[in-house]
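For this depiction, one protein chain was excluded, whereas all remaining protein chains were kept in their positions.
A and B label the chains in the order they appear, each numbered from 1.
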Amino acid sequence: MSIDKDKIKHTSKLARISLDEGKVDSLSKDLSNIFNFIEKLNKINTDKVEPLTSILNQTLRSRKDDITDGAIRDKVLGNAPKKNEEFFIVPKVIE
Amino acid sequence: MSNLSDKTLTELVGLIKSKQIKSEELTSEFITNGQKGKKLNAYITESFDIAKDKAKQFDIKPNFDCLLPGVPLAVKDLFCTNGVKTTAGSKMLENFIPNYESTVTTNLWNEGAFLLGKLNCDEYAMGSSNETSFYGNVINPLEDKVVPGGSSGGSAAAVCANLTPATIGTDTGGSIRQPASFTGTVGLKPTYGLCSRWGIVAFASSLDQAGPMTKTVSDCALMLEAMCGFDPKDSTSIDKKKENYSKNLNKNIKGLKIGIPKEYRVDGMPNEIETLWEEGKKILKNEGAEIIDISLPHTEYALPTYYIVAPAEASSNLARYDGVRYGFRSNKGNNLIEMYENTRSEGFGDEVKRRILIGTYVLSSGYYDAYYLKAQKVRQLIKKDFDDSFKKVDAILTPSAPSSAFKIGEKKDDPISMYLNDVFTVPVNLAGLPAMSIPAGLDKNKLPLGLQLIGKPLAEQTLLNIAFSMEEKINFKLNINKWWEK
Partner (left out) sequence: MTKENNNYFIKGKKDNWEVVIGLEVHAQVLSNSKLFSGSSTKFGANPNTQVSLIDSAFPGMLPVINEECVKQAVRTGLGLNAKINNYSVFDRKNYFYADLPQGYQISQYKNPIVGEGKVLLDMPNGSKEVGIERLHLEQDAGKSIHDMDPSSTYVDLNRSGIALMEIVSKPDLRSPDEVNAYIKKLRSIMRYLGTCDGNMQEGSLRADVNVSVRKVGDKDFGTRCEIKNVNSIKFMQMAIEYEAKRQVELIESGEKIDQETRLFDTKKNETRSMRSKEDAHDYRYFPDPDLLPLNIDQKIIDDLKKSLPELPDQKKERFIKDYNLSAYEANVLVSEKEISNYYEEVAKQSDKKLAATWMMGDLFAMLNDKGLSISQSPISSSNLAELIQSIKSGEISGRIAKEVFEIMIETGDNPKKIIESKGMKQQSDPKELEKMINEILEQNKDKVDQYKSGKDKLFGFFVGQVMKVSGGKANPQLANDILKKLLKA
């Protein structure tokens, strides 16, 4: 299965990773090889098989509706590359 | 006492509890080893000063009523440690200092241990040789220019070279067991859900598990007991009572049935591995176990399945690394999208980018059914293979890896050849089972080869007991000449 350069470019846009032409080339080769390897799965018939939904034999646990967190603004903002006292700051989105 | 760092964790704990040694002298020795061991590049962050302090404090007011009293431990740099840089082997987190502590490390500190430092690993745990780390390769202590395995390469090297008495790593496709095999140490991946994932940098959520990496099986039991346990903060954590793995460790495996899966005999596997596997079977027979041939028919599909599921989950788990709230942010880019694209391009290494792209692709519109959904169905079949086999046997014996440690750079340009390292370990993660690697012997290049034991869900005690019994008979000895100190 060939993953051509257009597919690489499109996928990298979805993943928000910029790639130069050289990278696009090498990734196209790499991913084509990897997908050739993955194609093996087509050999099995899985028509009557249910996909695995959970490895565990238990149901989703829930917690009580108590306020147990938050009010830690300093901690939350503490690692931000750009911020002020109250907000995270990022470059503007172009609409 | 000299050469404390040569001793096993179990021995050291015994010496501390019997007041024959103090934490300070023990810690001092490991710090010295660490300082002398820089060539190995096992550490990303040393926290030696804090460790010295903690050791001092312990000695002033020792508490012996715990599992790891006064023991200094270095841990894989995937565990978030409060106030200590946590990088996940990536440029993306090169300045990230968490203000919270992972549950697993909290459990260790609650048992009396304290942090020595953070150990090198493949970037975001993606790799099988510790060659993808932003902080450089780790070298196998057993031979210069040889990889220690990965992704917990730094961890395996540190245990092997006595830089830490024991450690913890994470295993998503074999990242504990394969490096253990490459360095002649013991590594255990617990049943999925036995150890909490809270506070561990996530790679593939349905596959990741933290586990011990140690010199001996007895050490492994002790570490497992200290680190595991139900965590209400992790929805995939199993709610069960803690077991006394250490106390209940014994060598009696009479009557246990051990399965030998024929599909694990792969083409091109070195003879030495086949030989060691046979020797393993013999040992088990001599100890009273019964050897049974079994079939795990979907084994050949495990790697392709893994390389769909793991990257898919990773592509989503790594979406949060966007330069907004922590970590690296690129200064290139005039708007939000450009900032994202440059941050993630500069912050992630090649292997991580590869896997994110694979993952994004297999989840994308038009491909989801053919890839991700298909893989989850095959995963169900792989799990069923094990479930069916475990009706007939109590554990399964296989080789840990298809080769011994290879040379640095040897497989770097061939991703698939690198992925094939995980052929024996990956099925275990897909099925959520517990498994261990124990050193079984050396190949012709005097590099270690490991044997893997796979168990039923939550049957860690059985695995440890079998391993304990085999360990004695195998009597594996590492001859390390500390070449890195010269």
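Note that a residue touches a chain if its C-beta (ideal position, glycine included) is under 8 Å from a C-beta of that chain, and two chains touch if they have at least 3 such contacts.
Bear in mind that the values here come from a model prediction, so they are computed numbers and not experimental data.
Under the touch definition stated at the start, the shown chains contacted by the missing one in the entire complex are A, B. The chain omitted from view is touched by exactly one of B:30, B:114 or B:340, namely B:340.
Contact with the chain that does not appear here is found for just one residue of B:5, B:246, B:360 or B:429, B:360. Checked against the full complex, the one of B:57, B:235, B:275 or B:295 touching the unshown chain is B:235.
Listed by residue number, the positions of chain A touching the unshown chain are 10, 13-14, 16, 53-54, 56, 58-73, 75-77, 82, 84, 86-93, 95. Against the chain not shown here, chain B presents residues 80, 86, 88, 93, 96, 98, 100, 102, 197-202, 204-206, 232-236, 312-313, 315-316, 318-320, 322, 324-326, 336-337, 340, 360, 363-365, 368, 372.
Here is the rule we go by: only the chains that are shown with their structure count from here on.
The geometric centre of chain A is 23 Å away from that of chain B, both derived from CA atoms. Those residues of chain A whose C-beta lies close enough to touch chain B in the complex are 3, 7-8, 11-12, 14-19, 23, 27, 30-31, 33-35, 37-44, 46, 49-56, 58, 60-61, 63, 75-76, 78-82, 88, 90-94.
Contact residues on chain B toward chain A in their complex (touch as defined above): 96-97, 99, 192-193, 206, 232, 235-236, 238-239, 298, 300-301, 303-305, 307-308, 315, 319, 322-329, 333-342, 344-345, 348, 353-354, 356-358, 360-361, 364, 371, 373-381, 383, 415-416, 419, 431-432.
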